[in-house]
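The complex is shown incomplete by one protein chain, all other protein chains being positioned as in the whole.
In this document, chain identifiers A and B correspond to the written order of the chains, with residue numbering beginning at 1 in each.
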Amino acid sequence: MTSPLVLLGGTAAVILGLGLLFWPRLGLLARLRGARDYARRVRTEDTLKHLFSLEIDGRRPTLQSVAGALGASPDAVAGLMTELADSGLVDLAQGRISLSPRGRDYAIRVVRAHRLWERHLAERTGYAEVDWHRIAEREEHRLTPEAADALAQSLGNPAYDPHGDPIPTASGELAITGGLSLSSLGPGDRARIVHMEDEPAVIYSQLVAEGLHPGMVLNVLETDGDRTRFWAGGEEHVLAPLLSNHVTVAVLQPEADLPEPGIPLTQLAQGQGATIVGLSPGIRGAERRRLLDLGFLPGTRLFAELRSPSGDPTAYIVRDTLIALRADQARHIRVQP
Amino acid sequence: MSSPAIPMPGSIGRSPDPDVAPPAAVEDILATAQALRWEVGQEFHERLVEAMYTEAARLGDRAVTRPGTEPRFDLDRSIDRVVTSRRWGFPIMILLLALVFWLTIAGANVPSAMLANLLLDQAHPALKGLAAGIGMPSWLSGFLFDGVYLATAWVIAVMLPPMAIFFPLFTLLEDFGYLPRVAFNMDKLFQRAGAHGKQALTMTMGWGCNAAGVVATRIIDSPRERLIAIITNNFSLCNGRWPTQILIASLFIGPLAGTSWLAGAISAAAVVVVALLGVLLMFAVSYLLSRTVLRGEVSSFSLELPPYRPPRILQTLYTSLIDRTLIVLWRAVVFAAPAGALIWLFANIHVGGDSLAGHLVNLLNPFGLLLGLNGVILAAYLFAIPANEIVVPTVLMLTVLTSGLVGQGVGAGVMFDADAAGVLTILKGGGWTLLTGVNLMLFSLIHNPCSTTIYTIWKETKSVKWTTVASLLPVAMGFGVTFVVAQVWRLVAGG
Partner (left out) sequence: MPAQNPITLDPQTVQGNGNGSTDAPALGPACAACPAHHAANLKRLGVDMADWDYVVALAGNPNTGKSTVFNALTGLRQHTGNWPGKTVARAEGGYEYGGARYKLVDLPGTYSLLSTSLDEEVARDFLLFGRPDVTVVVVDATRLERNLNLVLQVLEITDRVVVCLNLMDEARRHGIVVDDRRLARDLGVLVVPTAARQREGLPELLQAMQEVATGQVHLRPNRVHGEPPALKQALQQLVTRLEAAYPQLPNARWVALRLLDGDERIIQALKQGELGSLTRQAVLA
């Protein structure tokens, strides 16, 4: 019989080789196949999206702006533009770049796919908020219109993405959102965050790190120079204009009786009781509904009763029943001990 | 439909009522609803749930009188403090598992031997004698009694006693309310593996039957995590495999311990180790799946821990005996009888100087040896795709046939036999070593699901792709694991 060492080594080598070749997405074969077509579609769609977003903002696209958005050279972009014009997606009349009606439809479809996907990531997955945009950037090119419709249905036909941007309907209608920039508020103003711009990613990730979400209510305490100091989600925040410009808010009527913000449920010690003051907007969709169905509602008394020996789920007594929640969900429930 | 007292305009299966609104009205309603949805705002759902709960609380308060303010369920909380404590939570889980197996192994020994004696040693020769007496042709009596009858009798002797002990014990734990605590204790591990905490529950259901475990995954409401639970359920040793584990452990591992009372404990420990290895593999595969093809999407987890309820022991014993044990046994018999017939035919139809079974075993033997198993075992697993229960009988029969042991068998395709010593002699005669025993235990844990489970997976996922993955992944892993174990073993032992 062959030596065991040779057998073991040989098998390992064969498995490694096969893996390198056939691994989904990363394997050599997968990379070769389809890589080129895909890259071309991504470029087309990204271009259309860029043109569309400028159009919404009322700005005029140039070869340079497109090149900047795509990270390509202006020469390459010039070639791309003629290709797009040939396929009837872009008008190049009088040296101006603009979307043709067909191009606009296409762009809206991509935007729809992007925002639906973000909503899906927010509601159904555990991806970190900062990753949503990046992943949606990738998936928007893969989602067929039919798949997008199916996704929309399964999400309950949402009207907004998790950043507060409107999601275009299947027939291509798109609501235009209004709202003010957070930096324009003054002391004493009360407002709800309606939108947080997810590009550029550096700024967005700082906003997320601050713990801000669309839907959150904030109270401006002070505007010091151009910095804005405000209270939201039970904490104080200070944002420089660079950041606060990326937050769109809707002003609310000032209210005397602000709800007590409380502490996250996770901070409750074992054996301690508390009253729920609210669920943070950070928990959404099905997860939020499940908590509501289980009776985690504002005003409900609960006790932190048991902690799992491995540390994580904690069981709470809520309405006479012992219910275990992971810290991941419990931190979104705010309580008053 | 018989005529009810009052005209009943509808029940399931009737055609839809004629009063269907015209499409235009429907369109109008939907459009209005869509427009109103923007108006009522996102918090509408919450207000609604709050209103419901407030009303429920009001009605509840009016109807219920409680004794003072003393906390309820005191006893429950005390039990919970112990079984979920940092120090005792996990030891208690493993001890309970070990206890269940020890009781099963220790308790099943005697009745198994008695059944084997009755069905195999006494009834079988008697039947053969009777057949000869009434002048039945020998091929027919061979087919009926050496094939169909023996396979069935063997399965009953091996399966019935352990199942009749294991199921009631397990059901008692279930009725007591312990299972959700297992899920509670283990959730962190599942979380790390990217899986759902309720997979702990479906895993324990799988210890009864994988097909049932796969159906039970419906309690997991996230598609991705449900898929992970379905694919990895096969790593829960099911009732068709426990007897194999128990038998092989008693034959090969138990004797390592010298004294006989220790042998039982060591065998039980070996089975627990294999079961825990299954749990470990379940975590590993869940982890890998959730990092590669089934990425992301960790969903919520909420688990209600019910109050402890004193199980009604007699009733539980009775129903789980009648229900689970007999139903499982029935299934085994249904599969064993035709398999017995098939094996007998395979062993008695000769082509080119050897029986079909002989050809098959010879064909598989080199590969089997590479895995530390042998051709007989691999052939047995082919025969046992419909039901894992018949692995051991098939192994014995094929071993007798191919090792040409004389004096043990009555003829080709006869399955026996008898007590543990006899089985051990047959296996040793077939060239089995401790390595073969260990690897059979491993392969019995890690191989394709039985056909019923495969069908259930398909029904639950409606996906050929995932059914294929769930079926082939474990076999591939089983080949890998046994291969590595065999080679390392030989390296160390200097074989």
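In the analysis below, contacts are C-beta pairs under 8 Å (C-beta built on N, C-alpha and C of every residue); 3 or more make two chains touch, one makes a residue touch a chain.
The shown structure was predicted, so the numbers you read here are calculated from the model rather than taken from an experiment.
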Per the touch definition above, residue among A:156, A:299 or A:337 touching the missing chain: A:156
Touching residue (missing chain; options A:86, A:222 or A:320): A:320
Residues of subunit A in contact with the chain not shown: 153-154, 156-158, 286, 289-290, 292-295, 319-321
Residue ranges of subunit B at the interface with the undisplayed chain: 1-2, 4-6, 8-12, 14, 16-22, 25-26, 28-30, 32-33, 36-37, 39-41, 44-45, 47-49, 51-57, 59-67, 72-73, 171, 174-177, 179-180, 198, 201, 215-216, 218-221, 223, 303-304, 306-309, 311-312, 315, 318-319, 322-323
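The rule is short, and it goes like this: only the chains that are shown with their structure count from here on.
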Whole-Å separation of chain centres (CA-atom averages), subunit A against subunit B: 41
Contact set on subunit A toward subunit B in their complex: 1, 4-5, 7-8, 11, 24, 121, 124-127, 157, 159, 215, 279, 286-287, 289-295, 297-298, 305-313, 315, 320-326, 328-329
Touching residues (chain side subunit B, partner subunit A) in the complex: 34, 37-38, 42, 45-46, 49-50, 53, 72, 77, 80-81, 84-87, 89-90, 184-189, 191, 197, 221-222, 292-293, 296-306, 369-370, 483-484, 486-488, 490-491
